[in-house]
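This report refers to the structure that appears directly beneath it.
With one protein chain removed, the remaining protein chains of the complex are shown where they sit.
The block that comes next holds chain A.
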Amino acid sequence: MGLFADLRDSVSRVTASLFADDSEPKRIGIYGPPNAGKTTLANRIARDWTGDAVGPESHIPHETRRARRKENVEIERNGKTVTIDIVDTPGVTTKVDYSQFLDHDMEKDEAVRRSREATEGVAEAMHWLREDVDGVIYVLDATNDPFTQVNTMLIGIIESRDLPVLILANKTDLDDANIQRVSNAFPQHETIPLSALEGENMDEVYDKIAAYFG
């Protein structure tokens, strides 16, 4: 069963890519734990190449609770144009406790609503990762320990689907950012340091996006 399902999946994927319309942009999911800077990055990419933003950023976790898509982002590299759709997803987690939001000066009703939206959004993002994404930008806050179960599971899921993945070590403007720790955690992938907030090292990020997803 599993074998045939896999075979069928891979055959349909191969045929899909053989007959894919070249003008169809690849759908690139921005994944990672809550608060890593995914929306800040998505907004920077969108502003740099389309002029407008994707969604609100916040220091409160689970700010993004619905995946948001920015379509037809045209990135120019070395005289060539790479067109992608970027999908900013809610931070992935295995637990959401509404009481965590009460610390952020929220009423109970609002905290409960926020946590319900967050769980729905994460479920949706997981579903998309299995069905609907052509490549992944995995964003980590380089000041945090990258060796978490969520990161390990997600990278495993991405690898098992053979999706191209770029790992971004974000927040390099902060003193305790540790880029080496991130690249050590996932030595099988390329890690690119950046500050999405300050716009540091975005040129390399765009070079790699073009190379991986073009």
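By our rule, a residue touches a chain if its C-beta (ideal position, glycine included) is under 8 Å from a C-beta of that chain, and two chains touch if they have at least 3 such contacts; residues count from 1.
Keep in mind that, in the parts below, contacts and distances are computed from a predicted model.
Peer 1: Identify the UniProt protein name of the omitted chain, choosing among "Origin-associated protein OapB", "Ferredoxin", "Anaerobic glycerol-3-phosphate dehydrogenase subunit B" or "Glutamine ABC transporter ATP-binding protein".
Peer 2: Options "Origin-associated protein OapB", "Ferredoxin", "Anaerobic glycerol-3-phosphate dehydrogenase subunit B" or "Glutamine ABC transporter ATP-binding protein" narrow down to "Origin-associated protein OapB" for the missing chain.
Peer 1: Would you indicate which residue among A:Pro56, A:Gly156 or A:Gly214 is in contact with the undisplayed chain?
Peer 2: Hidden-chain contact among the options goes to A:Gly156.
Peer 1: Which listed residue, A:Asn43, A:Thr89 or A:Ser115, touches the chain dropped from view?
Peer 2: Of these options, the touching residue for the absent chain is A:Ser115.
Peer 1: Determine and list the chain A residues touching the chain excluded from the picture.
Peer 2: 2-3, 6-7, 10, 92-98, 112, 115-116, 119-120, 122-123, 126-127, 129-130, 149, 152-153, 156-157, 159-162
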